[in-house]
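For this view, one protein chain was removed and the others were kept in their places.
Chain IDs A, B, C and D follow the sequence of writing; residue 1 opens each chain.
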Amino acid sequence: MQFSGKPQVLRRVSQVPSVLAFSQTAPDANRFGESIRILLRWKGSVYKAIWKDLLVYYALYYLLTILHNFVLGDDGKKAFMVLAKYCLRNSNSINLMIMLSFFTSTALQRLFTVQTMIPGTAKVITFYVMSLKPNLPEGPIIVEQFARWTVIAWILTFRVVCKPLRTMFPNMISLQVAGIIREKERLILERVETEHNTTPRALVVIDWMILLLKETSIHNRFTEKSNHLKSLDVVMSFKKSCGNTIKFATKNIPYALIQAAIIVVYTYGLMTLMARNFDDADSAGFMTGIVNYFPIIPSLQFFVFLVWLNFGRIAVNPFGTDEDDIDVKLLLETHIQDSYRLANLYAQDLESVFGAMPQKQYNEAPSS
Amino acid sequence: MQFSGKPQVLRRVSQVPSVLAFSQTAPDANRFGESIRILLRWKGSVYKAIWKDLLVYYALYYLLTILHNFVLGDDGKKAFMVLAKYCLRNSNSINLMIMLSFFTSTALQRLFTVQTMIPGTAKVITFYVMSLKPNLPEGPIIVEQFARWTVIAWILTFRVVCKPLRTMFPNMISLQVAGIIREKERLILERVETEHNTTPRALVVIDWMILLLKETSIHNRFTEKSNHLKSLDVVMSFKKSCGNTIKFATKNIPYALIQAAIIVVYTYGLMTLMARNFDDADSAGFMTGIVNYFPIIPSLQFFVFLVWLNFGRIAVNPFGTDEDDIDVKLLLETHIQDSYRLANLYAQDLESVFGAMPQKQYNEAPSS
Amino acid sequence: MQFSGKPQVLRRVSQVPSVLAFSQTAPDANRFGESIRILLRWKGSVYKAIWKDLLVYYALYYLLTILHNFVLGDDGKKAFMVLAKYCLRNSNSINLMIMLSFFTSTALQRLFTVQTMIPGTAKVITFYVMSLKPNLPEGPIIVEQFARWTVIAWILTFRVVCKPLRTMFPNMISLQVAGIIREKERLILERVETEHNTTPRALVVIDWMILLLKETSIHNRFTEKSNHLKSLDVVMSFKKSCGNTIKFATKNIPYALIQAAIIVVYTYGLMTLMARNFDDADSAGFMTGIVNYFPIIPSLQFFVFLVWLNFGRIAVNPFGTDEDDIDVKLLLETHIQDSYRLANLYAQDLESVFGAMPQKQYNEAPSS
Amino acid sequence: MQFSGKPQVLRRVSQVPSVLAFSQTAPDANRFGESIRILLRWKGSVYKAIWKDLLVYYALYYLLTILHNFVLGDDGKKAFMVLAKYCLRNSNSINLMIMLSFFTSTALQRLFTVQTMIPGTAKVITFYVMSLKPNLPEGPIIVEQFARWTVIAWILTFRVVCKPLRTMFPNMISLQVAGIIREKERLILERVETEHNTTPRALVVIDWMILLLKETSIHNRFTEKSNHLKSLDVVMSFKKSCGNTIKFATKNIPYALIQAAIIVVYTYGLMTLMARNFDDADSAGFMTGIVNYFPIIPSLQFFVFLVWLNFGRIAVNPFGTDEDDIDVKLLLETHIQDSYRLANLYAQDLESVFGAMPQKQYNEAPSS
Partner (left out) sequence: MQFSGKPQVLRRVSQVPSVLAFSQTAPDANRFGESIRILLRWKGSVYKAIWKDLLVYYALYYLLTILHNFVLGDDGKKAFMVLAKYCLRNSNSINLMIMLSFFTSTALQRLFTVQTMIPGTAKVITFYVMSLKPNLPEGPIIVEQFARWTVIAWILTFRVVCKPLRTMFPNMISLQVAGIIREKERLILERVETEHNTTPRALVVIDWMILLLKETSIHNRFTEKSNHLKSLDVVMSFKKSCGNTIKFATKNIPYALIQAAIIVVYTYGLMTLMARNFDDADSAGFMTGIVNYFPIIPSLQFFVFLVWLNFGRIAVNPFGTDEDDIDVKLLLETHIQDSYRLANLYAQDLESVFGAMPQKQYNEAPSS
């Protein structure tokens, strides 16, 4: 089994995986001062997500302040203040929290669902490998075919929903160059998905897997006849997961809902730009400064909305290039490594790992 | 296996399916300016969903403005303003967000449920095909029967819940013309669902599938006896999915809930038409214009309600003709293609796909 | 198999079932004017659900108006207005939406759960019929017993939770008269559920089914030995569904929660009766009329609460006589028809349905 | 099989169970006047749940009224009124509905989950009984052992989480006296759960069940070899349910959350005691009476909070002694009766129930 292009596929992961994973666990809640440490982190932070929006927001805010203080005449100032009052009152009466809440929680809920139902290749490969008779001379060959096809079906599924993977493998040739598919397979896959055939490519590869199961059964390579349908069951679950992944990515939150959420939040933002409380400013000199130059408190609500909208939008497309998105490339690498390792289990036994095992003396001659 | 009428059934899909699917994935959240691109899209947009309602709304709004400014006398104007104030105060005190939220999230939740439990034909056909002994001379015949009946059961289920499909196949004759059912089958199906027999037609077809399983078992066509009940299990799951689809579409959100949501939202809308803040208008000249002609901010809340109501109503009937609805016709086409492909797997083997496989030299004579 | 009393059991359903079902699907959202059509429907409407409550409400409202305008003296009028103001302010400050929301969504959620877990008889009968050896002379007899007992277990379960069914079958004799149970079975069922035996009757019938499975296994009537436990598994699932249905209906939303919801909504209603805004009435002459005679806007919130409470209460008891309740009688009829049809499958084959099948020439002699 | 102490265990249930269950179904929603009937019920009512709290509340309220009217001097009265105003304003601005809502709905959701996952003994006993060869002479003995051990495992599980059951069976001796465990079993169970062995007792009993399955398999008492693992599977599910029940009861809603909810609701209650609106009282003479002696409307919100808190707290501990709690003693009785009945199925057949069955003439000699 050679994925000749493996180095091209793999990203450099120079850390031990468990360390990497450990560093991603969430911080404790009970340590005092932990909160400050959390607030200061930049990577994956809320600041990183919305600093551009905030920049634009404050730029516009100061522009309006300058307009009011230095550009407008007395009439203009009065009109400005009337408009500000109008915006202030209306901004308080709009209730869009619940709509946003609905949008974001729906999106996040679907994200969690998709995270648990992402198709995995390990189970389907392990089942096939273990349901075969041991020590068949052709065993490693068919095991390699099955493992590779599983990975191909996985890739062809995620190419549909994941932009980075699509960029990585723009066509079937690129998959062949990466050593993942063979010449003959590429030719077949290029023929499907043309004008008159709407079968997704992944399904074609899963058909190959089903045919391989059939061949294995006909030529008596399963330890038991009934293993055929058991393996088929596992393959069908794998197929269903692939289908669900595509279904999730394409039949998602309605587009109009995203639009509506964006419209509402940005309209609110524009309103708070103007919604200055000049009554406050009049009450004391230094308040004028606060109202004109440090709109921290009035903009806090907008900040909350913006953050929330952001989470919802990230959750809508979990296979994209956002920072919190599922790293499909890393997943791919893992699945390729796994398929190697699991296919190798066919030819391995405990003795090849540990040397002589204590139970060796009791071994029967293997029954086939 | 000939669905002679296939061209009639199929819609023109001139694109490669994975490209089509890819174009339906949601946009990234992190790219700056992406928000603007999202806002400008028309297809599937929120504007398309509610522009008619908004048009009527603004027409009525300007009518009232004209009435106030140019038609009414002084007494009328005063009464108008009193009424406006009355509406304004009351519109603020009504809290219907949570009710709408409940309606829409319930409807969307059920929609997501139905999306995952839509019956699929692939699993049931694959299982049957693979549980048969290979190379039976009668194999292709019975596989064709089983695959076709599965598709018929699927169609007869969706005819019940999906208006477009019902329009496409108004009666059993139309199904025969489309090459999906045979003469004899049509005669039987026309006899059921008459005055004294309340069995849904889909159940009759599933009975045929069960009888075919029995025949297959009696005449020893399964590789193993136990395959009979395994296939039966898969058929029963298929039957349950069909039943659930009908149950979902007919025992849905209570009708009265939809009515109540519509009444509440439109009453709110009518109230905001009148709820003009003439105090604002008095404070500065240009405000009169805003209040009379640009009711953007006061109507924002109504816009939110309207959009939300709309999502709920679309979700209530996912098999209809709305833009975000499940495209049952496309699904049908896919299922027909799939049934072809999967039935063909019976006669295929890897060699007919790839030519000689490396494991060929080890093949035993097929065991039956 | 004779349910001699079948005509008594069946309701007249003069329509084709798929037409009936189709007419129950929800309306489209996108058609303009559809909203008006929805609003005008009476059957299953929100008006039908609450018109009595609204009638009482408006009657009381006008009574109070008459009291204020024509009965009370000046002191009384002043006191009335003070009280009205007091009610008005307090009615605004009460926040009971979320409590109602909680009550109704909990109730509806449980309703959806119960809708999907209602026990069905089809699977358990089909499995038993198909797991038997074909062409046993005693086959039709035992199949009839099993199918009938399944239906009896179903009826005895729903008699516990469903008032209409309990009215229909007040005792075991009525079931015998309807031809559903036999003399001997009735005698046994009448003996259970007496002072010292707390076994529900449905469990006794399911015990019979288990014993029949055992007999079938002992006398070698299953095609394979392992079918015994498989059928037992399906029967146990059926039993669990029956148990869950009773558990749902009897361990439901706490009674106190229903009381609390009713108290809160009706107290709110009484408060809005008095909560008249006489400040509005003073501002213009015609407003007096609106405040006194057309309390549409102030009562809108109460209307929303009332509707919502109503949904919750209907959902609490889904097997009752409310219009949106599950029609258990219709279900019963369907299950009886199904049990006939499925039991008949034992003696049927495809040839008796379609005449000679193309695969006939390849048939082996049936293996038993 | 003799639970010699059965009469001690059973509670008097003088009603037929289905009547009992029927009386617990929820009332209809559509009957007019039904609401009043619901409001008047005392058993399980909201009044019963909170009357003590309300009593204390009104006692304190009147105490404060007396203090204000008859004890305080003019300065005191003024201070009292200032404080009342302060409380009034602050009580309106606190938003704790959503927190309570979160607490109660989380608690209720977990309650519904636990209701559906309570371990049942019926399935595990039925499976074992039916997987044995029929007519073994030792059959009734081992069936009795298995059934009794299942019940013991159930009791030992619920003793951990349910105070009433723990009171009923304070130690192993009490279980022996009740005829549920044997001398030898008691000695073993008393030895576990001591200083150095942290195995829960229920696990020890389940180990016995597993060993009995092994013995049954070794001595060839299953009809088929594969029944061993199938029965084991059912036993493992039973074990998992037991474990989940304990996990639910001990890893529940965080204690601090209950505290926080109580603190917040009672602080709110104290505040509303003082939050009297003396402005209202001034407006008319009779209002003074309402404000001082009939604080129905201001306390309505507190009533809502109190009721809600109460539901949450009941749901947190569903196995306690609250009126709406799961009646574990009744459950125990049912499980003991069931275990009798199901164990008896081993020696029963349809003939012993009904006399000669029509299919008798076709019976083969039983195959073993």
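The definition used in the following text is that contacts are C-beta pairs under 8 Å (C-beta built on N, C-alpha and C of every residue); 3 or more make two chains touch, one makes a residue touch a chain.
These numbers come from a predicted model, not from an experiment.
K.L.:
Of D:L39, D:L54, D:L72 or D:L136, which sits in contact with the chain we cannot see?
P.N.:
Touches the omitted chain: D:L136.
K.L.:
Return the single residue from A:K77, A:R110, A:R182 or A:K230 that touches the missing chain.
P.N.:
A:K230
K.L.:
Can you name the residues of chain A that touch the chain not displayed here?
P.N.:
13-14, 16-18, 21-22, 24-30, 32, 35, 38-39, 41, 43-49, 92, 97-98, 101, 104-105, 108, 112, 115-116, 120, 122-123, 126-127, 130-131, 134, 223-224, 226-227, 230, 280, 283-284, 286-287, 290, 296-298, 300-301, 303-304, 307-308, 310-311, 314, 324, 326, 333-334, 337-338, 341, 345, 348-350, 353-355, 357-359, 361-364, 366-367
K.L.:
Mind listing the chain D residues that contact the chain we can't see here?
P.N.:
Touching the missing chain: residues 49, 52, 78-79, 82-83, 85-87, 89-90, 93-96, 98-99, 102, 106, 110, 136-138, 141-142, 145, 156, 159-161, 163, 166, 184-185, 188, 193-195, 197-201, 203, 207-208, 210-215, 217-220, 225-226, 228-229, 232, 236, 239-240, 243-244, 246-247, 249-260, 262-264, 266-267, 271, 310, 313-314, 316-317, 319-323.
One rule holds for everything that comes next: only the chains that are shown with their structure count from here on.
K.L.:
Based only on mean CA positions, could you tell me how far chain A sits from chain D in angstrom?
P.N.:
41
K.L.:
By residue number and range, which residues of chain C touch two or more other chains?
P.N.:
49, 98, 226, 310, 314
K.L.:
Touch graph of the chains shown: is it line, ring, star, complete or other?
P.N.:
Its topology is that of a line.
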